[in-house]
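One chain of protein is taken out of this complex; the other chains stay put.
Letters A, B and C mark the chains as written, and numbering starts fresh at 1 in each.
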Amino acid sequence: IEEPVIFDVGTAEATGVDLPEPDSAVTSRLGGLERSEPLDLPGLAEPEAMRHYVRLSQKNYAIDMGLYPLGSCTMKHNPRLNEKMARLPGFADVHPLQPVSTVPGALKLIAECARWLCVSTGMEAVAMSPKAGAHGELCGMMAIKAAHAAHGEDRSIVLVPESAHGTNPATAALLGYKVVAIPARKDGTVDPAAVIERLSDDVAGIMLTNPNTCGLFERDIVEIAKAVHEAGAYFYCDGANLNAILGKARPGDLGVDCMHINLHKTFSTPHGGGGPGAGPVVLSERLSAFAPLPYVKMTADGPELIETLGDAEADGQKPFGRMTAFHGQMGMFVRAMTYMLSHGADGLRQASEDAVLNANYVRAGLQDVMSLPFGERPYMHEVLFDDSFLDDTGVSTLDFAKAMIDEGFHPMTMYFPLVVHGAMLIEPTESESKASLDLFVATLRDLVMRAKRGEVDRFKGAPWYAPRRRLDETAAARHPVLKWTPPEPQAADAAE
Amino acid sequence: IEEPVIFDVGTAEATGVDLPEPDSAVTSRLGGLERSEPLDLPGLAEPEAMRHYVRLSQKNYAIDMGLYPLGSCTMKHNPRLNEKMARLPGFADVHPLQPVSTVPGALKLIAECARWLCVSTGMEAVAMSPKAGAHGELCGMMAIKAAHAAHGEDRSIVLVPESAHGTNPATAALLGYKVVAIPARKDGTVDPAAVIERLSDDVAGIMLTNPNTCGLFERDIVEIAKAVHEAGAYFYCDGANLNAILGKARPGDLGVDCMHINLHKTFSTPHGGGGPGAGPVVLSERLSAFAPLPYVKMTADGPELIETLGDAEADGQKPFGRMTAFHGQMGMFVRAMTYMLSHGADGLRQASEDAVLNANYVRAGLQDVMSLPFGERPYMHEVLFDDSFLDDTGVSTLDFAKAMIDEGFHPMTMYFPLVVHGAMLIEPTESESKASLDLFVATLRDLVMRAKRGEVDRFKGAPWYAPRRRLDETAAARHPVLKWTPPEPQAADAAE
Amino acid sequence: MRYLPLTDTDRADMLQRIGVAAIDDLFVDIPEDVRLKDLVDLPKAAGEMSVERQMSKMAAKNVAAGSVPFFVGAGAYRHHVPATVDHLIQRSEFLTAYTPYQPEISQGTLQTLFEFQTQVAGLTGMDVANASMYDGSTATAEAVLMAHRLTRRKKAVLSGGLHPQYREVVRNLSDMAGDDLVCLAPDPAGTEAILDEIDNDTSCVVVQTPSFYGQLTDLTAIAEKAHAHKALLIAVVTEIVSLGALQPPGAMGADIVVAEGQSIGNSLNFGGPYVGLFATRQNFVRQMPGRLAGLTTDAEGRRGYVLTLSTREQHIRREKATSNICTNSGLCALAFTIHMTLLGAAGLKRLAMLNHQSAVKLADALAGVPGVEVLNESFFNEFTIRTPKPASDVIEALAEKDVLGGVPVSRLEPDDDDLANLIVVAATEINSDDDRQAYAEALTEVLA
Partner (left out) sequence: MRYLPLTDTDRADMLQRIGVAAIDDLFVDIPEDVRLKDLVDLPKAAGEMSVERQMSKMAAKNVAAGSVPFFVGAGAYRHHVPATVDHLIQRSEFLTAYTPYQPEISQGTLQTLFEFQTQVAGLTGMDVANASMYDGSTATAEAVLMAHRLTRRKKAVLSGGLHPQYREVVRNLSDMAGDDLVCLAPDPAGTEAILDEIDNDTSCVVVQTPSFYGQLTDLTAIAEKAHAHKALLIAVVTEIVSLGALQPPGAMGADIVVAEGQSIGNSLNFGGPYVGLFATRQNFVRQMPGRLAGLTTDAEGRRGYVLTLSTREQHIRREKATSNICTNSGLCALAFTIHMTLLGAAGLKRLAMLNHQSAVKLADALAGVPGVEVLNESFFNEFTIRTPKPASDVIEALAEKDVLGGVPVSRLEPDDDDLANLIVVAATEINSDDDRQAYAEALTEVLA
């Protein structure tokens, strides 16, 4: 059954809310700025609205339905306890600018969340306010820029490995840095020599992901960090993959100066179809003074909110500025805190171990039929295959991924990282049971056999059993239709 | 994808809850009754449990997905505000036996809900405790029995029309009454003469559904009630269809002595896959003294809970006994109260009107292609077709209903009431929009055409596009398998 | 009105299509003199915010169990229910589905019921279980009726350890149906001579375990005596968590086990909705009331579930049905089975032990209060104490100190002066050491 858009079925008169009549005795003070054209947005009565969204939801795949092996995206279980806690009136129904005397619990929550993040990463401080991972990257790089400026330096280069997330170069560019790429070693990791070769007193910092986007731990990271520091530069670590090493290694011990943490990846806040996320940035002692406003300071009298430059300076800080209005993604802090308390130190470590175990179990189950660009070595939380096993089958990485949909699985990450051809990056996460992985492996093995047996049409036409067959993304981009417009006759009128 | 049963995938060691270790210092006082055999129930970690139930849910049809035209079942919209209110700690987290001084709000809620039910039905009192409609029937008939007993009478017969819900004769029989059937008139209603003919001083009461199960209002009901009363009997009205007349007529004005109210039908508490319901029974002045324990009495000082015979007698009542432990379906009262406050007097009336309008609109849309056993007359909230329009097509009522599944609709009620052959009872409820009804009518018209065109296989094989093809109910009843048992090898061991 | 999709334009169009001039032309069968113009004496429609405020105001007047040290049990228990349970039962597909009469599009409900039945049978140690009843008390009454049908006798013997309100529910139905009933006197310490009451007229013996007063009793002897007289043993369990630690009634010879399932998956809800459990022996299945989900196959041979054995039910057999019950407590049963699946055997066992230990610690703490006596030597998570003052006064005084200390037996047994000073006290995993200490201290003050 096709679900219509609300604009096809709703009317401007219909409504699914009952509000009292406005008071006719009150005179408006809108200064002559009343809306002149009637608003043309459809309303639906509550039963119709309910059905519209329930039916639409049923066209989605979700973690709660099955394995979601998107490498680097970390689709893990989202506990409902987190959702329940985030809806406690004391957290959800609190205004960011109500008197601080009325929100000690909220400040405590932020401070506690910050403490867990610092302790578990071995860092000095944390900027809590960034709204998402990429926003955290921006925050981290701003801290680096501010630190250089405070030392009277104006460095212009940032080093970024080829395997980096696209946000890394985008972030550096946004701040006016020139991006210099570091090629990957044959084994998928960064060569310290390649870094050292490019270091100079014009290099502001390096942006490294560790574990990297090939799923490998950068084993020379300590050496690289040392070299970066010696060049007067800072080491930004993309924390997207922190979930592989939590409790096993602390970025602070590796020489990291700043790292954003995607709370949705490591601490299970829901992805929500694309957000909201949260991207707190942990900072080393070298950078902690530059953390942006606002921040919560723990004092003997309890948590204290510092939100002005004056108060921060009095506190000995040199904040570089402000990333966002208000205090950051409080709702996500609550969820992450709930997750951290639930796991505890032991559970967080166990989760990392299980994530790595699951990824290597998938590797072991598939390595003889798919192709491992970097050989049969231990991976961290995700395993990277390339498309060479599909050579001469006529099946592309995309086709292969779409065929997985017909088997009831969400595809893995495709064509990323760019360092290998036809990349397929699989991250099962710690939320999967052995039975789930066994089914996944068996299914993929079966698909590989079918591809090799020449069942090309099955792949080219996939998905066959999804709410939609393959969608034409090229046409969408060529003639973008980004909103609903009335059907033709009316469109003709409106075009007059 | 097939969803396994938990017994296939879970293990007795696995668990989805974390509980502290029992305290080894505490000595048990279980009196030697510790479980001797280990319990063999599977557990699942939370992520697996979540998926199991989410996937299972996706195999259900539900009101939130589309029209659910089950005649006499009244599948209407279930507002989520009701659910939210039912979960307020002040209602959900209150014990039925905690001191009454700590629950004035709960008692108030029951009293308010009772008041709305009495006022809107024009009755004197209400027994709130029955747990479901059939339980309410039992309660109502007990009140009648108690009233006769109080008058020193021991009557043995209850009159029940042929079109009645099966619960009516079952209830009467449970109390030792002999059931005498009243045949239906040609027009689907009860003939007062047929009732009068059967009345005697051995008749305890009559059980009538109004509007009746053919969707018709018993237009001679006042006359019938009068005759029943004159014979010293009581008039039990099955309130399953109250939703058609709320705000349009009051059972009290019709001469009804007692009537159960299905809160899930008329007041939108969720059906929940088959319960829980709630079946408060409104009582006329003639029966109100016999209402069972407990009840809440409104006094100048607020609501007072009467739960013992002594207190009730002091209050001038003669309760016949107790229907259930505690106070009834509080959670359902909260939902019904929320619904009643939301609609108000005007909304309840409008809902009845819309329900009737919708049913007649469906009738108008289908009467030329389907067959109306009682002619093209106004129906109330549901419309009854019979299967004569399928004569000679080779398609049965059941086939026709299963074919509706393939069109995305839940079937209507089939083979009930028994007064017509191959009954199809359609109740759209007030929750449907005109667009929804238009689609439904068009779909049914199309199916009728297909049946008449001879596409028998399409019907016989239906459903084709459901989670399951047609299920073998006969085999299930012949060799009932009512629980999971371990697969064969283990079964052999266990059988030793 | 936000729940009514028809607009006035729709209504006019539809009336025209139907061929009548006004809506009241569809209500012509209602005699004109009783046709209402309006519902008087009730307020008009209200918006969501307004309704929410009115309801919240009533709710706020109650003392929520979670807000105080809480020790009330006596047939309903406060346990921690995982957030996942309430989330799942609110899914549209479960919440707003009807009884699964169309099995092809109801496999979700049906499979969960099948799993539920298996869990209940396993927990109680019986062969089969139904898809749930209204609650424990009505299930008990239905069990007695079933025993009457099976034995073709009419006399039930009720233990004095049975929950007084359960007894009243059974008594009411027995009275109304004209059956016989022997109710033993209230039996706090489990010393009644119930064996003496069993004879060849006895249809069934109804025994609660743990008893209403918390007492644990081995049912084996009762079962043996009952079976010797071709009578049945009905075991009643009001605290289902106890079966994580205790011998199941099935292992002690029970023929029918009924239970209140509220403790697993469900809130207190001021007494309802709850979920009755009902299990019995394989050979009694066709006399078992209530719905049953059964396994079968579809036209393609795939495993599937249907409601089955409905020939026992009122919509087929009408006045010959096993019961007039035509519903179960579906959503509460769903909550039960989800919580049970999360617990698993390991979790339930641990939960039971934590409950028992909580009660043992509480018993020791209260036994230390001057004048207080704990009546039960063995118990699960509930026991009875005797205080030097009337129990109802004590409980009120405790409530004023924000301790909800249990149920005065006199509230349920007002006519027996010997019981006036007894309090049934429950402790569960939710109670902390602080809670228990607060109780002991408050009780000490109240009794001082």
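The rule is simple: a contact is a pair of C-beta atoms (placed from the backbone, for glycine too) under 8 Å apart; a residue touches a chain by one contact, two chains touch by 3 or more.
This one's a predicted model, so the numbers in the text were calculated from it and none came from an experiment.
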From the list A:150, A:222 or A:442, pick the residue that touches the absent chain. A:222
Using the document's definition of touch, tell me which of A:65, A:194, A:369 or A:456 contacts the absent chain. A:65
Residues of chain C touching the missing chain are 2, 48-49, 52, 80, 82-83, 87, 90-92, 342, 429-430
In the full complex, which residues of chain B touch the absent chain? 11, 13-20, 44-48, 50, 54, 79-81, 83-84
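In the analysis below, only the chains that are shown with their structure count from here on.
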List the centre-to-centre spacing of chain A and chain B in whole Å, with centres computed as mean CA coordinates. 47
Calculate how many whole Å lie between the centre of chain B and the centre of chain C, each centre taken as the average of the chain's C-alpha atoms. 19
So, in whole Å, the Cα centroid of chain A is separated from that of chain C by 46
Which parts of chain B, given as residue numbers and ranges, touch two or more other chains? 46, 50, 54, 58, 62, 64-65, 77, 79, 342, 431-433, 436
Residues of chain C that contact two or more other chains, please. 1-5, 45-46, 48, 50, 82, 84, 92
